[in-house]
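The complex appears here minus one protein chain, its other protein chains still in place.
So, chain A:
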Amino acid sequence: MPFDPNDIMKDRITDIGPPKYDNFFPPYIKENYGKWKYHEILEPGVLVHVAETGAEVYTVRTGAPRLMSVDYIREVCEIADKHCGGYVRWTTRNNIEFMVDDKSKLQPLIDDLRSRGNWFPMGGTGASVTNIVHTQGWVHCHTPAIDASGIVKSVMDELFDYFGSHKLPAQVRISLACCLNMCGAVHCSDIAILGVHRKPPFVEHDRVQNVCEIPLVIAACPTAAIKPKKVGDRKSVEINQNRCMFCGNCYTMCPALPIADGDGDGIALWVGGKVSNSRTAPKFSKLAVPYIPNEPPRWPTVVQTIKKIVEVYASDARRYERIGEWIERIGWERFFEKTGLEFRHEHIDDYRLAMTTWRTTTQFKF
C-alpha cells in the first residue's frame, strides 16, 4: 500500500508506539530477566553479570559519536551478527554495548573491536570519563551559540585516556548543550559545556508583526526586557538592552529576533552537578568559567580548561567523591584557587533567588 498523496488518510497506521522492548532481548537476557545476582567490571569497558541460575553475560561497552551514518550502524550490526547472535544495545549516554553469553566468545569480540582502529574504543565503565551527552549544534539547530559534535570530539580526544581507564576518584559525567535551552544533561553534570550569547537580539521590525505572536515573545523573556512597540504602522517589540541577558528565548518564539553572533557567542563551563542519590543528594552544576570564545575546529582553550579541572580533581578528590562533592568539601574558594580559574562578577548569582547562593556565614578560607 504505497503512500497516496491524494488521499493521505488511506491505509494510515497510527498510535502503534515503539516495538516492545523485550522483542530484542538476547535469549540469555530474557531467561534471566529480574534474576541477576551481582556484576563485576573485569577491565575498562568490559562487564560481567552473573544470574542466580549461574548464567553469565559479558558486556563490552564501546564509545560512539552519537551522530552516525547508516554505514556505521551496519558495521555495528555486522559485529553483532558475528559475535552476539545479532543483538546489540545502546546506553543512555549513547555508547554501544555488545553482549556475549560465554567467556570463550569474549576475547574474539574484543580482538575484533580492537582490530577496527579507533572506531569502537572500549571503555566508559567505572570511574572513567564516559561518553559526552550532547546536542545538535551547527549540524541541525537554529538557536545554537556553539557547535556540539566538534567540541565533543575535541574534548574526548584530549580525555581519551580517561575513557578507557579507571583512574579517577569517581565517574566524571561531561555533557554539552549548544544553547541554554540545555537539551540533555548540562544542568546536572560533573562538567558541563554550555553555549552562551553575549549580545542582545537584533529586531527585524519589518518582520515581527508577520512571523511572530508578539505576546508570546514578551512572555518568553525571563527578565521582562521586551515590550511592545509600534514602528511606523507596524507592530513590533522593543528590547531593553540593560535588562537583556542574551538567553535567546525570544528568538525561539520569534524568528525575527536573531541573536547568533560570531564574535559574541562562546562557551560557559559549569561543574559539580550529579543526578544520583548516592551519598549526597543530586546537585545542579554551577558556573566555573563564564566565557570562552568559540575556537573551531578544535576549541583548544575549552579543551585545556576541562583537562585542567579533571586533573586537579583527579589528584585532589577522595575515592568515590564526585566533582560536586569534592568542591563542597574543599569550598568553592579552594576550587578556584586549585584550578587557577578566575573568579569574576559573572559568577555571582543575580537572578530572583540569588540571595540563597550568597554566603551568610563567617566560615571562609583565605
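In this section, a residue touches a chain if its C-beta (ideal position, glycine included) is under 8 Å from a C-beta of that chain, and two chains touch if they have at least 3 such contacts; residues count from 1.
Keep this in mind: contacts and distances are computed from a predicted model.
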Task = Assuming one chain is omitted from the figure, identify its UniProt name from "Energy-coupling factor transport system ATP-binding protein", "Cytochrome ubiquinol oxidase subunit I", "NADPH-dependent glutamate synthase" or "tRNA 2-thiouridine synthesizing protein E".
result = "tRNA 2-thiouridine synthesizing protein E"
Note = Out of A:253, A:292 or A:323, only one touches the absent chain, namely A:253
Inquiry  = Touching the absent chain: which residues on chain A qualify?
reply    = 7-9, 181, 209-216, 235, 252-255
